[in-house]
Structures are given as C-alpha cells and as structure tokens.
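With one protein chain held back, the other chains of the complex are shown just where they sit.
Now for chain A:
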Amino acid sequence: MRRWITWSTGFWVGLFAVTWLLSSYSFQLYKALDARWIVRFPKAYELPTESRISALLDWLVDSAHFVFFTFRDLTRAIAALIEIPYQFLRNLLIEGFQSGLGAEAVQIAPSLSWIAVIGVAVLIAHFARDLSLGALTGVCFLYLAVFGQWASAMVTMASVLIAVPIGAVGGLLLGIAAYRSPLFEKLLRPFLDLMQTVPVFAYLVPVLILFGFGPVAALVATVIYAMPPMVRVTIVALKAVPEEIKEAGRMVGCTRHQMMWKVLVPSASPALMVGVNQVIMLTLNMVIIASMIGAGGLGFDVLASLRRLDIGGGIEAGLAIVVMAIALDRVSQAFASRGVHEHRSGSYLKRHPWTSTSFAIIVGTLLLGQFIPAVQTYPKDLTITTGPFWTASIEWINVNFFDAFEAIKLVVLQGLLLPVKKFFTGIPWAWGIIATGLFAWKLAGWRMGLMAMLFMAFISASGLWGKTMVTIYLCGVSVFLASLIGIPLGIWAAERPRAGRVILGLMDTLQTLPSFVYLIPVVMLFRVGDFSAMIAVVLYALAPAVRYAAFGLREVPAHLIEAGRMAGCTPRQILFRIKLPLATPHLLLGLNQTIMLALSMLVITALVGTRDLGQEVYIALTKANAGQGIVAGLCVAFIAIIADRVVHAAADGQRRRLGL
C-alpha cells in the first residue's frame, strides 16, 4: 500500500514538474534550438478540416440528392411539419386566429385570454398535486402579466410546448431503440456526447440554412440541445426495471410491443419524468440563444433591453424566464411523483372536474372578453416595473464601490489568473498531447489515454492549440473557484435544512436566469476582460457543485453516522471523517457537471471579450462560417469528453475503494 502511494504521488509530481519546466522554458528552448515548431504547430501540417466541413455542408445543402428529393427538401418538409402545430399554439396563446393577409385579414377567433391561460395552468398544477402547487403556478403566471411580459412569455411558451414534447418523445424512442439493441446504443453514445458538448452557436448556421429562417430553426436547435438527457435517462430507467416485473410480463404472455409499452415504460415512468424535467430546463436555457436566430419572445426582450443598457428591463424579462422554469419544473416533478388515482364515478362533470372547469373558464373569458377588453388582455396601465430601481442600484454600487472591486480584482488577477494563464499557454503542444494522454491513462486506463491523445492532436492540427489552452485555463480557474465556494455552501445546505432551502432556491434561479442578464452589470463593475468572464462562469457553474455536495452528504447511510456518534465523534469529526469521504463520489460528479457547465458558459462569455475557443465559435457565427464553427465546437466537445471520462473514472475508483 505504502509503495503504491509513493509511486502514484511520484508520477503526479513528475508529470507536473516536467510540464511546468517545459511551460516556463518553451520559448527559450525554441530560441536555443531555432525550432519554431516547439511553440507553434507548423502551418504546413495543419489539417484542412475547416474547409472540408464547409464543403461537406455546402454539398448537403446545395446538391445532396436522394433519388426523389434533395436533402434540403427533406429538412424543409420537417420544418413545415413543425410549423403547423407551432403556429397553431401561437395563434391560440397570443396572436388570435386570422384569415387573409395584411390589410384584408379578418379575425376569426381571439387568442386565449390571460385569465384563461392562468386558470388552466393553475388547474393543471392542482391536478398534478394539490392546491398549494396550483397557487404557486398561479403566482408565477401572474408575474408575467403584472410585469408586462405576457405577450413575449406566450411566444416563448409556444416554443417550449413544441420543443419539449418533440425532445421528450424523440428521446424516449431513441432510448428504447438503444435499450433493445446494444449495438445501436454504442453507435448513439458518441452522438449524444457531441450533442451535449458542442456549443449551440457552432451549429446554428447550418441549422438556419437547412431549416429556413425563423422560429422553426430555433426550435430544431433547441431540440438538438435538450434531447440527449432524455435518451440517457430512458436507457438507464428501462435497464433499472426490476427483473420480477419483467418476469410477470413474460408470464402473462406479453408480446414485445406490449412488454415495452404496457410493462417497461409504465413501471419506469417516475424515472422517465426526471428526463422530461431535464428537457424542460434545457429548453428554457436555450431561450436566449434561440432568440438570436428568430425565436423572439422573452429571449429577444432580454437581448434588446441589454443592448440599450436597460438593466432593469433585462432583469425583469430574465426573471420571467425563471418563473416560467419554476412553474414548469415543479409541475413536471409533481407529475413524476403522482401515484395512480382512483377512478371517479358519476356524471361527466364529476368524473372530469378539471377538464370541465378549464372549459368553463375558457368559454367564460372568451365571451366576457368581447365586452370587457381587460378580460382578454391584461390592461397596460396596471403593469408595474422595477426597472428604475435596478438601474439606480447598479449605479450606486458602481459609483461607491468600484475602487474596492478594482482592488479585489487586481489581487485575484495577479495572484491566480495570470500565473495559471502563463502556465497553460506556455505548454508546448507536443508535450501537451503526451501529458494529457498520461493524465487520462493514469486515471481512466490506456484506452482513454489514447483517445485523449488523439483528441489533443486533432486540436493542435486544427491550429487551435493556443485558444484551447486559454479555454482550459479560464475553465479550470472558474471550476476551482466554483468548487471552493460551492462545496461549503452545499455542506451548509445539507447540515441546516432551512438554510438549505434558501440556498438551493437561489441556485435554481442562478441556473435558469439567462447569464446575459448578469453579464452586463458584471462588465460595468469589472470591465471587459478575463476577470469578468470568470465571474460569470463561476456564477453559472456554482449550482451543480452545491447541489451534488448537498445531495452526497444527505445520502450518507444513517447507520454509519450513528456508528460514528457511538464511537464518540464530535460533529466536526463526523463531517470530516465520515460524511465527506463517503460523499466524494458525489462531489466528483458535481465537479464533472461544474466543468460541463463552465465549458458551455465560455461560449457566452465570448460576448464580453475573451480569446478562447468560445470566441472562435462566436466569430464563426457572426461570419456565417459553418466549418470554422464546427471545428472549434468539436475542440470544446473534446475537452469536455476527456474531462467527463476522467472524472467519472475517478469517481468509480473512489466508490470501489469505499466499497459502495
């Protein structure tokens, strides 16, 4: 045991020392040997991936032909198919039904009134659990009306109501296919990894070209981003169905089809709802990016307010997204934990109280709305705004505390950011490939080591080594700080349930509040630069560190804590000697999620001005260069995949050592 530790420690110290030496002296080495290839990947050997991918996409768009139709005909047909229900929902929720065009348009029927939408939402929540959930949902929707966000919120709602079913059902079907065929699962896995890790900005341009401009393209991009967790959850949930249930299904002579839809899917449904919940959250995360390519709605309001520095307006529209997320999240979770209810008997009204009440509200407000406009549309005079308050508070902080912030910033910048940046950007690419390989091999086995080396070689050969190192540095520092703040917060949340509720609620808000909303005040207080980017990343990536820490500590078996108490441990000892070591696998998974979120956020921080892969993806987007975007996106994905596998391997190793 002792020997093993020394060997392992020696390995890490050696790896770090060599890397550090090479990083510090790579420039001198290049001068001494007159070998520029040490610090820069030789241009002549760079792979033409960018132009290849661009050419492939051009071919797909312009000339790919499947006998009867072109590839673009196919994607356009899909777009038209999605357009129908989407347009219907928009008409239903906000625009009203019209026939004819422009000046000759005649209104056939008005949209649902705001009262009707709120009423139906409350009833659905009541049906899902109880009256208090109904009240919460009602308050959330009322916020949208009172703060003047109604019209935009309903546009966003329409896209969520289309994207979530497509994502959930599509994910379910793919998951079932993967469950049935292990080969398909193997083929699917890398695609899922890429869908989750390639930044959305990278494929916006191809999606636009294939699916046409407008909300449908945004919906497609949203589904690509939001579906993978559903697939993964489905596979796990189906595999977890107890053998006895399957046996019972077989004994009553189920066909394959019946087995799946009458036995497996129903018994896995609570777990499946967790996947649906993920789809909802990710869909709402995409609202801002989707609005950049024409989804409109709340995301557009956030972007437009911030472009004119209307911080209050941005915060209100951002909070509207948060309350929508909260309402949808709580209701979907309620459906997940909802047991089977007894069948009611009696008249139709008695058997279907919710449906009939909804119907009554809709018809009632429809009729009343013809005479009283306030019933149809929330009166504009009654909306309130907190905009001036936010603007004034930011100004007050800015004028009074800027110098103090500046001092803190300098300390962090010089003590942490700059040295780490120098270390990473100094690593010569050739050693970087080897070092990553050794790192991955030690933690996750030789296969992963080989894969990591291939990934890093691809990055160097694409000419993106420098930007990748900046990405790793920014992401690394942010993850370090997020864990430093997040894990103690998580411990606190687990030890003190009341504080925990507040902390976890705050984390929900931070995660669903579009990062753009706080990016702008951060820039006002800390100027454009790495520090602002880092703060935004830390704020966004904090949530999983906190959540997994809290979850991990709560999951520690009670009998082990009891044993500790019997042995006379102080609460402090229980925490540090029992709970924390046992919670390490969860802490590591939290770390994994923190890394993933930090990487996805880096693309957003390119909007304040960083010089990393995020910027590369963003430049590609603004220049509509599909190839450049996808290559840079792949580089981000490769870093994410390496990090994911290594951390997972570490967590598994830890679990085995603890005998869990």
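Here is the rule we go by: a contact is a pair of C-beta atoms (placed from the backbone, for glycine too) under 8 Å apart; a residue touches a chain by one contact, two chains touch by 3 or more; residues count from 1.
To be clear about the criterion, contacts and distances are computed from a predicted model.
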{"item": "Chain not displayed: protein name in its UniProt record (\"TonB-dependent receptor\", \"Hydrogenase maturation factor HypA\", \"Acetoin utilization protein AcuC\" or \"ABC transporter\")", "value": "\"ABC transporter\""}
{"item": "Residue of A:Trp114, A:Tyr378 or A:Tyr618 in touch with the missing chain, whole complex considered", "value": "A:Tyr618"}
{"item": "Which of A:Leu525, A:Ile561 or A:Leu580 contacts the chain that the document leaves out", "value": "A:Leu525"}
{"item": "Of A:Ile38, A:Val241, A:Val477 or A:Val608, the one touching the omitted chain in the full complex", "value": "A:Val608"}
{"item": "Of A:Phe300, A:Tyr378, A:Trp429 or A:Tyr473, the residue in touch with the unshown chain", "value": "A:Phe300"}
{"item": "Contact set of chain A toward the excluded chain (per top definition)", "value": "101-103, 204-205, 208-209, 212-214, 291-296, 300, 303-304, 306-309, 395, 398-399, 402, 406, 410, 413, 516, 519-521, 523-525, 527-529, 605-610, 615, 618-619, 621-624"}
